[in-house]
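For reference, the structure is listed below as structure tokens.
Subset of chains shown; positions unchanged.
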Amino acid sequence: MKYKAGIIGATGYAGVELVRLLLRHPHAEIAAISSVSYKGQKISEVYPALAMIYDAVLEDEQAVIDKSDVIFGSLPHGLSENIALQCEKSSKIFIDLGADFRLQNEEEYLYWYENNFQFHDLHKKAVYALPELNREEIKNKTIIANPGCYPTSVALGLVPAVSKGIIENQSIIIDSKSGVSGAGRTPTQTAHFPECNEAFAPYKTATHRHTPEIEQTLSRYADEKVYVTFVPHLLPINRGILTTIYANLKTEKHVEEIHAIYENFYKNEAFVRIMPIGQTSNVKYVRYSNYCNISLHIDQRTGRLIVVSAIDNMVKGAAGQAIQNMNIVLGIAEKAGLEMSAPCV
Amino acid sequence: MKYKAGIIGATGYAGVELVRLLLRHPHAEIAAISSVSYKGQKISEVYPALAMIYDAVLEDEQAVIDKSDVIFGSLPHGLSENIALQCEKSSKIFIDLGADFRLQNEEEYLYWYENNFQFHDLHKKAVYALPELNREEIKNKTIIANPGCYPTSVALGLVPAVSKGIIENQSIIIDSKSGVSGAGRTPTQTAHFPECNEAFAPYKTATHRHTPEIEQTLSRYADEKVYVTFVPHLLPINRGILTTIYANLKTEKHVEEIHAIYENFYKNEAFVRIMPIGQTSNVKYVRYSNYCNISLHIDQRTGRLIVVSAIDNMVKGAAGQAIQNMNIVLGIAEKAGLEMSAPCV
Amino acid sequence: MKYKAGIIGATGYAGVELVRLLLRHPHAEIAAISSVSYKGQKISEVYPALAMIYDAVLEDEQAVIDKSDVIFGSLPHGLSENIALQCEKSSKIFIDLGADFRLQNEEEYLYWYENNFQFHDLHKKAVYALPELNREEIKNKTIIANPGCYPTSVALGLVPAVSKGIIENQSIIIDSKSGVSGAGRTPTQTAHFPECNEAFAPYKTATHRHTPEIEQTLSRYADEKVYVTFVPHLLPINRGILTTIYANLKTEKHVEEIHAIYENFYKNEAFVRIMPIGQTSNVKYVRYSNYCNISLHIDQRTGRLIVVSAIDNMVKGAAGQAIQNMNIVLGIAEKAGLEMSAPCV
């Protein structure tokens, strides 16, 4: 028997990526999907790629909660607390791909999202769930805050260095580049093809909402409040995030030492690949997959560590990691449904 | 127990796509892979996307034949006859992704490929294998000629109309557009990024080697020798073929009639999707999948049928169809290992 | 002294392309520009590419008419007749980049655009202006209908063959592919980057509004009413149209003969380049320029002529041709302001 999974907000890019991945999951099946805009239509009318494969009709939120054991929420921030409440009442598991439960500090949430927490009890029950870092805490939880895409790429790339104390914590500079799917499905001037094709620019320079989430994770492993400079850029490709991270080494290190620390840190991880010394992470190696590639470089002349981290923003950065979290919560094989490689071309 | 599959020429784009797909096949496993250029190296050194997923070492042709039940050949034309011979001697199944066994008429092969058949007996044993058209002939064969990418998109798009006799057979015009992966992995001026990005042009106008293969299939269903005009174009995307086909209708028809003919023709087919009237095929709906999308349009003012057929050139146009053929030959579920949908973004 | 040019609708893609080109025109200067949405703002706020080069403030329609000798209208169809009327009253020259004056037959306009002509007198005064075909008719006119982008690529590619009577007029099939700028500046689902990048499809199959305009031109040179099949496709590049045209030859012809006919037809034309036999038109050779490249191919096996015509949809297909028409009307050098080549990379 398979677990029943439901998706609220199934027609957004992250929602439909959940559909794509869950359809191939060996131990879960999609019980119901919802959409406000397309309720009553088949999802395959919205996404013809799914025709003859998955022609389910989009229902409403309540139907999804009723029919599912695990509910994925893939909505703009501000809408998840109520869903979480409904899930709690029905003793269902809620995995939130939005931002509502990611920040533990309400003041930070207020500052960056201009909103207060609605139900404080729910926030206490929730867990920020990045499996490679806090797998044990996730088990037995029922409200799962799935990390943001950029913060995933940063946390996986930096936590080994931060937790081992080899870099100056306040020297971290994060230069991220994301494919356009990260901007969502709604047409905008910025994501209009002739505007972003053959173009490239940063956006929300040093003011992006993922900043406090990044700092929250790094601070936890640094044992001090860490402040970072974070600048995301819009990359004219569909998918993928590549993050280039710079930090001052506390003492001179050979790349072999750093490499060994990272290899050891992730030695039991299925989805993190530390690239051989001399090779470089590339979005190409991870897109459409749940892998995170990390390459390590040292600028000997300036004493800096450079970490290059690549993920697929829609998989490890959203739907794939959400399924990984579901697998952990349900106690099934963590890799289930997530073993596909990136296509080589 | 799983069938043992081997791949000769595993580092080309079609070869490595076989790897990607076979790694997820429920009833087959990769027994050995070969490459002339990279022999002795891990395939994951050539394609880092495979690291930690499939780190097998590239061997030579003979090792692949020895270790496998089914051998896929993914080589430039002219090299497959010898492999087929070795496979026959060892009673192994050979599935050729090259052109050597596609044409039945040696004169045509000589004309278009400037080569004679080497082993005529092998050609008699071989079958041109496009499952949706000649599934029954494929079973029990041991030399399988996997169709070319363009011919697959054309045959699936036209055979219903040709076999039902509704179009003028000598009026067929085929305007195809293919992603750059079709040009292979070797760098060339044509496929150099700054040359083909933001560019678009036909190539081998009315002289492409897939022309006789297209005509061979259509002639078979037309009961006359059919000549077509075929013009391929290079599309600045990685993957996918979209073929727009024009033909004069013998008598006036409503699109509903044509649509019903196609629906009926493919009613039992898992991988052919006739799009609803009013919708249009798009490379987007099929890439990275084994599906062929077909949309049907009538130009009432000129009495022409327009068929738009879309496939992924690397999947239904190469590796996916080869696995579909393997499934047929081995008598296992035809969809096995091929059920993934195109990503929606 | 320079002629004063004005642009109504200057913030659309064609409008701002007029700005870019007129800024480099030796005998004209921009006197005023207008926009409904951005009135009162600098155009360089809308398009930062123009900052420090052209920081003019957007005014309204009337200001443009008042301040200019020549008024370019770059608006959706249906809005130009009133502007033309105002221009006539003020004895100004009006060059319309929209569709309002392109069709001579009101019934066809009604059928395809669902609109009647408003001012019949103006339509009598207007000229459909494709300089290479009817330069003499354009001189001394004051209402200039600038041709559509697709029709320009088709007319230049086909008129020599049609007017020389070498093809069967009712056998013409036109397969066009256009860059996304042709869809305009307003964001839509179709032109949303993640939807059209790595995608390819036809649209408005055999129902595009440029069809009657194409037929009007061809019919004129064929001395009979010509019906064509016309299918446009959306190409994931910013700029350029490539049109592949198929037609049955009345009698067998060598490509050299056809080539000579075309060379002769365009022997005095500065902007039409007949490519050497054996070479192929490419969007790459014409983008950002006013050139039209034409390559000629014969499919000897089927007796068909294949013409491949490439233009930049924003230049020869819109703003560049409009300036070429302005030059003709003003009696200045036809190439003035239009001599730039396509960038080679």
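Annotations
Chains here go by letter, A, B and C, matching the order in which they are written, and residues are numbered from 1 within each.
The rule we apply is simple: a contact is a pair of C-beta atoms (placed from the backbone, for glycine too) under 8 Å apart; a residue touches a chain by one contact, two chains touch by 3 or more.
Keep in mind that what you see is a predicted model, and the values were worked out from it rather than measured.
Of 4 total copies in the complete assembly of this structure file, 3 are presented in place.
Everything that follows uses one rule, which is that only the chains that are shown with their structure count from here on.
Centrality by Cα centroid goes to chain B. Each chain gets a centre from the mean of its Cα atoms; the one farthest from the centre of subunit C is A. Two copies of one sequence, subunit A and subunit C, touch each other mainly through matching residues, since over half of the numbers at the interface are common to both. Subunit A and subunit B have centres, each the mean of its CA atoms, that are 36 Å apart. A straight line joining the Cα centres of subunit B and subunit C is 39 Å long.
Averaged C-alpha coordinates put the centre of subunit A at 46 Å from the centre of subunit C. In subunit A, the positions touching at least two other chains are 13, 181, 185, 198, 238.
The touching residues of subunit A, when paired with subunit B in their complex, are 13, 16-17, 19-20, 23-24, 47-54, 181, 185, 198, 238-239, 270, 273, 275, 279, 282, 284-286, 288-289, 291, 293, 314, 339-345. Of all residues in subunit C, only 170, 173, 175, 177, 194-195, 197-203, 205-206, 227-229, 231, 233, 235-240, 242, 244, 246, 280-284, 287, 297-302, 304, 306, 308, 310, 345 touch subunit B in the complex they form.
Of all residues in subunit C, only 13, 179-181, 185, 187-189, 191-194, 196-198, 236-238 touch subunit A in the complex they form.
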